[in-house]
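This is the structure, below, for whatever I ask next.
Of the protein chains in this complex, one is absent; all others appear in place.
Lettered A and B in written order, each chain numbered from 1.
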Amino acid sequence: MGRSERRFPLRLDVQRGAVDMTHGSGGRAMAQLVDELFKRHLDNDLLRQGNDQALFLPPPGRLVISTDGHVISPVFFPGGDIGCLSVHGTINDVAMAGARPLYLAAGFILEEGLPLADLARVVESMARAANAAGVPVVTGDTKVVERGKADGVFVTTTGVGVVPDGVTISGDLARPGDRILVSGSMGDHGVAVMSKRENLGFETEIESDTAALHGLVAAMVEAVPGIHCLRDPTRGGLATTLNELAQQSGVGMEIRESAIPVHPEVVAACELLGLDPLYVANEGKLVAICAPEDAEPLLRAMHSHPLGIGAAIIGEATEDPHQFVQMETGFGGQRIVDWLAGEQLPRIC
Amino acid sequence: MKYVDDFRDQSLARRLARALAAEAEQGREYRLMEFCGGHTHAIFRYGVQDLMPANVRFVHGPGCPVCVLPTARIDQAIALTESHGVTLCTYADLMRVPGGDRRSLLKAKAQGADVRMVYSTQDALALARANPGRRVVFFAIGFETTTPPTAVALRQARAEELANFSVFCNHVLTPPALRTILASDAPDAVSIDGILGPSHVSTVIGSRPYEFVPRDFAKPVVIAGFEPLDVMQSALMLVRQLNERRCEVENQYTRAVTPEGNRKAQALMDETFALRESFEWRGLGRLPCSALRIADTYSKLDAERRFPVGLGESRQVKGCECPSILRGVKRPTDCKLFGTACTPENPMGSCMVSSEGACAAYWTYGRFRALQATEPGRAA
Partner (left out) sequence: MCLAIPAKVVAIDAAADQATVALGGVSKQVSLALVDDVAPGDYVLVHVGYALNTICPEEAERTLAIIAEAGAALEGSV
C-alpha cells in the first residue's frame, strides 16, 4: 500500500475535479495535490525527500542560475504547453551561458476552478520534458488565487547549471568581424500560439519549436570552446535579440534577409496579419556569435545535431558607434532592423 | 506565395533599376508622390530607394488613415467607453495612437475601458451577437479600401436587427485629399511631378476617379501595385510620361484594378454612407466633401447619433511637424522632435505611431541613412 493511500482516504479526482482555495492553504488538500499530482509525475530522488528545499553537492565549476515566469495563453498550443515550455525555457537560459543545466525548481500559481485534468496534463508534460532533458524538477511550490486572478496557471521555473572551465560566453563579447549564426527557422512558436487566438482565426500546420537546447549547446561548445555569444530569441524575436547583443557588445551588425531561414507558412501567416517574422517569438532556437575563423566549424557542429539541422550564417558584426542592426533585404535594398516598439499588433494598413 | 514573391524578385528589381538609371534624364529631378501609406511602408521596408537613381525621389503623401485622424476623434472614442460604457471594437492600428491628452485606447484599456482589438468588422458583429447586454461600437477608419467592410457590417446589422451594434464612422476619401495636396498654393507647398496612386483604394474606386489629376493639374498618375517591383515599375512609367511630356492616368496594377472598380462594393457604400459636408483632417485642415457619415436610413447604427459626445478641439504638440510631413512639405528629419521627444515608444504625433506614417517608417527602417549622410566614407 502506498504512503499516499494511508494519508488520503479518497484519491484526487483528476478526471472531474478542479482546483479550489483549499489546495493552496497548506493543509491536507494541498498535501494531497502535491503528492498525487506533482510528485507522482515529476518523481526523482531529491523530490522524494519531501523537504521544502533540495540539497545537493555542486560539481566543480562556475555556477549559473536563471529564472523565468510563464504566463502564456492559451496554456495548450500546437506543439506544446506551458509545462514543457517552462522546462525548456529555463534550461535554455542556463545553457546560453555554455552551462550544463543540473536542476530545476518550479513554482505554480493556480487559478481557482482550473480543471485538475488540465493541471495533470501540464505537469505530465513538464515531467516528460524534464526527463528527456535529464534535468529534474527537484523542488517546488504551489499557491492558489481566486477565479479571474490568473490565466489558468502561471509557472515560474528557476534553473541552476555549471559552466565548464575555459568557457566564457557573454552578450558583451561580440567583436567587429564576428559571424552571426542562427540554429534554425524563425517565428514558429509565435505563429503557432497566435493561430490559436480566436480573433485572429487562421489555420496552419505550424507547431511551436519549443525544445531544450543544452545538448546542441554542448556540441557547439565542444567544437568551438571560444564562442563569444549565445542567446535564445524568445519574446521580441530575432530582431530584439540582435539589438540586445549589438548594444551589449557595442557593435553594429549587417545581416542578409535571404540567409535567414523562415518556414513558408510562417511567412504566409505574417503576411496575412501584417507582422514581421523577425519579431515573432521562438522557443527552440538560438543565436550564436563567433570569431570569423570559427564560423564554418561551428556551423558543421550545429548541422550534425538534430536541433541545428537548419542552422545558417546570417551576417557579421561591424564597427558602428550607432549599434545599428542593418539588413540587406531580399529585394536588394537596405533597411535597419530596429528594436520592437511596444507589442507587435496586426495591422490593416 | 503566388502573386507576392514574383513581385519581390531581386533580379527583376535590378533590371528595373538599370532601366530607371538609363531613362531618368541627367540633371533633371523627378519628384514622385506615393499617396498611400502602405507604399511608404513598402518603400522603406524593402529599401526600394537604394535601387533608384538619385534624381528620382519619393515624396511621402497623406494616405494613411491613422495619420490623418484628428486627436479629437480618439478622445471621442475613449469618451464613448468612459461616459457611455460601450464596448469599443477597433483595428490594432489605432490602439497606440495618442489622443489630445496623450491617452491612447491602449492606455484607456489598461485603466479599465472596454476596448477590444478586432481583425474584421465580422468580429465586431459576432461580439455584438454574443453579448446582447453590451452596447458594441465599431471604430471605423480607413480610405476606400476599408470602407466596404464597414458597409457590409452596417447592412448585416440592420438586416439582423442587431440593436446593440453601432459604428463610429471616420472613413475618408482619396480624391479630395489628393486634390488638396495638388491645389495647395501655400508658399511651402512641395512641387510634385507625378503621383503613384494607391493600390487597393483603386481596386474599389477604379482608375477613372483620378482623371482630374492630369486634367486639372497637368500631372501624370500611375496606379501602382503593392509590391516593391510594382512601385519601381510605376516609377519608371511616370519617368517615361514626364520625359515624353505625356500626362495621363496609367494603370500598372492591371491584375487587380479596372477603370470602373468594384461595383458591388461601391453600391454597398452608396447605400450605407452619405457625404459629410466637411471633415477635419489632421495636417490638411477642414476639407469639404472629403469624408463619409452613416446614411440617414441607417441612423440607428450611427454611434455619433446614439451616444452624443462633445467634440473637443484637436490639440497638437508644440514642435510637431506632422501637418507638414503629411503634405510632403517636410521630411521626418526636419522635425525637431524626431528621434528625441518623439519615437515609436513615445509618439508625439500620428506620423510616428502608425507604422505607415512617414516618421515611423523612416525611424524603424531608414534612420541609418541620415547618420551615414553626415559621415563621409561610410558605405550606405
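The rule is simple: a residue touches a chain if its C-beta (ideal position, glycine included) is under 8 Å from a C-beta of that chain, and two chains touch if they have at least 3 such contacts.
Keep in mind the model is a prediction, meaning the values are calculated, not measured.
Enquirer: Could you tell me which displayed chains border the chain that was left out of the figure?
Expert: Across the whole assembly, the hidden chain touches A, B.
Enquirer: For the chain that's not shown, point to the residue among B:Arg18, B:Arg286 or B:Lys336 touching it.
Expert: B:Arg18
Enquirer: Decide which residue listed in B:Pro98, B:Pro148 or B:Gly283 touches the omitted chain of the complex.
Expert: B:Pro148
Enquirer: For the chain that's not shown, point to the residue among A:Leu47, A:Leu114, A:Ala211 or A:Ala269 touching it.
Expert: Of the candidates A:Leu47, A:Leu114, A:Ala211 or A:Ala269, A:Ala269 is in touch with the missing chain.
Enquirer: For the full complex, which residue in B:Pro70, B:Gly100, B:Pro176 or B:Pro198 touches the chain that was left out?
Expert: Missing-chain contact among the listed residues: B:Pro198.
Enquirer: Which is it among B:Asn131, B:Thr254 or B:Ser278 that touches the chain not included here?
Expert: Of the candidates B:Asn131, B:Thr254 or B:Ser278, B:Thr254 is in touch with the missing chain.
Enquirer: Could you please point out the chain A residues that touch the chain left off the display?
Expert: Against the left-out chain, chain A lists 201-206, 264-265, 267-269, 271-272, 274, 347-349.
Enquirer: By the contact definition given up top, give the residues of chain B that touch the hidden chain.
Expert: Here the touching residues of chain B are 1-4, 6-7, 12, 14-19, 22, 35-39, 63-64, 91, 119-123, 142-143, 145-146, 148-149, 152, 174, 198-201, 203-204, 225-226, 229-230, 233, 236, 252, 254-256, 262, 264-265, 268.
Throughout what follows, only the chains that are shown with their structure count from here on.
Enquirer: Between chain A and chain B, what's the gap in Å when you average each chain's C-alpha atoms?
Expert: Inter-chain centre distance comes to 38 Å.
Enquirer: Would you tell me which residues of chain B are touching chain A in their complex?
Expert: Going by the criterion above, the answer is residues 1, 4, 8, 10, 13-14, 17, 37-38, 41, 44-51, 64-66, 91-93, 95-96, 116-119, 123, 142, 146, 228, 343-345, 354-356, 363-368, 371, 380.
Enquirer: Help me check something: in the complex, which residues belonging to chain A touch chain B?
Expert: Within the complex, chain A touches chain B at residues 199-201, 264, 267-268, 271, 273, 322, 324, 326, 328-336, 338, 341-342, 345-349.
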